[in-house]
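With one protein chain withheld, the remaining protein chains of the complex are depicted in position.
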């Protein structure tokens, strides 16, 4: 019912109740309780070949130290000015140059780092540093101190770019954001690299470990092992008509998600794969690791190449194709939907 | 850093990256990752003595059938046009007159009904009707068919008003809303009133019942029993410096919340109670059941009387006082914060 | 394969390995890994009309104080000398006379008390006393201080008999028994009767309660409410072909069992009910609350009358009949089987 269809006596009544801070539900019911989701977020893609140069330019525009985090935020065209890819998810391309440090802080926002190019930079979480390699999936969980650094050119440092995925819009919506800076640029290193992986990464746990927190006790999921798992399964004949070969990352202490607000996935699509169409109520951000292909998201069709980032909003049909063997990393707000019993999925064709 | 402080070369760069759908994180980092929550929602109160007449007028402005749901939505002054009391919660006063029916539908939004005045109307959920009495807490969980009705004047019907509490803003934010209308005005009655309570309400469960859903299998939590529990505990000496005597409603099949997105509470404050101050990251809507008192919410102080509704946003300090013995019902988005490991509470003084 | 079928050279080998503490699996494999359960426990019944006099005589044989617990243990004829009704469950009839006290102690064995006759005696658990009435189900969980008492004749005391159900054989098998005596005959009373029920029994929980223990926070499940629930469901048309109307008691803080090792049930069989046959891997002890009927357990058929106790071992078919309206209380080791993924049930006819 459009506003101009309101009879004068109703309009007067509406004005009267508005003065008491109230509005008539019956004028907005259909918008508030829709038949199915109507996301404002739009399907969109960022072609790495086009944005890479801009990312590298950021290195001369501002220092990592001044920026705190030198990131170009990917903004969904349907959510302008909101620094968001989806209602709950943020994505950005972070650049760290040889010799730089992104200073230590912590916040209730959970963060993931998916390494796009360059190697040798490190992320430190809870006193342990992890060296980054392309394709690695690294987490800096909610309220953990974290800083990033890159060795100098003399020590072999090279520019490193990664995709930052955070739940910034979710935490903002929930009014649940807290943050603190560490008193120094980097936190002390308390344990050798690989310690948490040795402790938790081999299908074993410390005998007295108790789970007090939903976040994963390992910080790095190396690409080498994820890729090997996908390859083995594909060789063994695994191939889903919708997903290709798709695994989700888990918290090895619980079997749950690595972090409580974001799911992460990696999938393999063999050359020639033409997937069927599905949709779900989680919104997903994809990052191409290897290969070339195309994706149809609702009315849009994008071709994709290595390091491209694209986004599929809630309930919009998605269909994937691969021209060459392709590997896709993705993250979504699925744990939020699932925890609230709001996850719906549909395999359409 | 304000926009006009940006040097021209940076501004040019920002314009350039904007054309590629990107923005500089370093200009918005402090807003996106705040030191502590900065809710847009404001402390607010709706005095029932003032709004009751407007609610009753709605009865002549529109019929229940035409309105589908004849509700005056309470709009937080800090969230204008959003039909929201808090980022996740909706509240409204619904009126149903003798002889009316609010037709059957279902939606993924979860709803609670807290009965304010009048009695004898009913809510039907999953084939079972529950008669409403003031102070009863009734749920219509996500995706369950539900309709409301009121006997005719001849059958003893009287106008009934209740507070609707829903997670409409949350479901909207999550792009997870689905809805359907039932083909007829009312769903068939399949079981006598009280059946689900007999089955699940007595600290016993059907021997072959398995939990497949987080929502409570009982639809009504009668005021008589909640009030008796509070009274007994107060007589036994229970009195928390912050809360008075406060209980939360539970799903008796799990011990969890009655619904996965909204917590509900009832508390007793004895005459003369002057509570200490606390805050938490869930946002809470209160409805006064009995008694008179006052509440300080941040910089605001409101006196409260029966049936008033007031709202406390995330992380704003709250302090309760009672002039006479008072009973408060409240609902909040605590299960959302808790499920995502984002619940923080602080007892300030 | 019988021992005398063993060839001499094998016998010599068996003797040799026996000296090293070893035996040949192939001679015992079929006994160790049977096709289906072969319980040593037998179907059995104790007719209250016959044993009541013996129970009352115990009152003159020994005092409650000297006995610590004046109980006649029901011994399964298939498990002689083991003080057991089933491999995991103990049952006994306890008598407490007016003016007596059964002194306070605690142990890791969990105990239930199902009141058979007499009223006014009390059980104290964790500082709270509960008055006993016939049909009440009362728990004294693992490692909680507990004592029992009965008012003097002058104060209205009368002999009270209840069925004790414990997991003594299970704890014995597991080598997990610990016990301590309280320094005085009775523990101090810290809270009024009904406090824990007010706190946890009304489908509400204290707002800051956290579950740290699988045992129920309420100690008494009154017969009045259990009976009302069964009656209501029967009136509403509930009637299972195997179970009649059957509910299980739950821990209201979790929806789980009241105690981690024993399940408890109450069921109603209308006059003329002739149930179908089922079996399961939990072993069950029944106590008749009201009514007359019959039960077939494997090859045995017993008629039952009020207060009779009968036992159905694992995997033995059970079939219930009621001559008059009948109510049965029962307890089993189902939580043990379920926790270890070993519960099997079969509805045979």
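Per-chain residue numbering starts at 1, and chain names A, B and C are given in the order in which the chains are listed.
One rule holds for everything that comes next: a contact is a pair of C-beta atoms (placed from the backbone, for glycine too) under 8 Å apart; a residue touches a chain by one contact, two chains touch by 3 or more.
The structure displayed is predicted, hence computed values, not measured ones.
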Checklist line | Visible chains that the absent chain touches, using the contact criterion stated earlier | finding: A, C
Note to self: So one chain is hidden, and I want to know which residue out of A:6, A:101, A:179 or A:229 touches that hidden chain in the complete assembly.
What the structure shows: A:229
Next item on the list: Tell me where the left-out chain touches chain C, residue by residue.
Entry: 9-10, 13, 16-17, 20-26, 28-29, 32-39, 41, 44, 46, 50-51, 54, 57-58, 61-62, 66-77, 83, 87-88, 90, 92-93, 107-109, 142, 168, 170-180, 213-215, 260-261, 281, 283, 313-315, 333, 335-337, 339-342, 344
Checklist line | Contact footprint on chain A, counting only the chain that is left out | finding: 191-192, 194-195, 198-199, 201-207, 211, 218, 221, 225-226, 228-229, 232-233, 235-236, 238, 240, 243, 246-255, 265-267
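Following the convention adopted for this analysis, only the chains that are shown with their structure count from here on.
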Next item on the list: Please categorise the chain-chain contact pattern as a line, ring, star, complete graph or other.
Entry: line
Item checked: Chain pair, most C-beta pairs within the contact cut-off -> A-B
Check: So what angle, to the nearest 5 degrees, turns chain A so that its CA atoms land on those of chain B?
Finding: 180
Next item on the list: Return the chain label for which the distance between chain Cα mean and whole-protein Cα mean is smallest.
Entry: B
Check: Approximately how many whole Å separate the CA-defined centres of chain A and chain B?
Finding: 31
Notebook entry, point to check: Which residues belonging to chain B are in contact with no fewer than two other chains?
Noted result: none
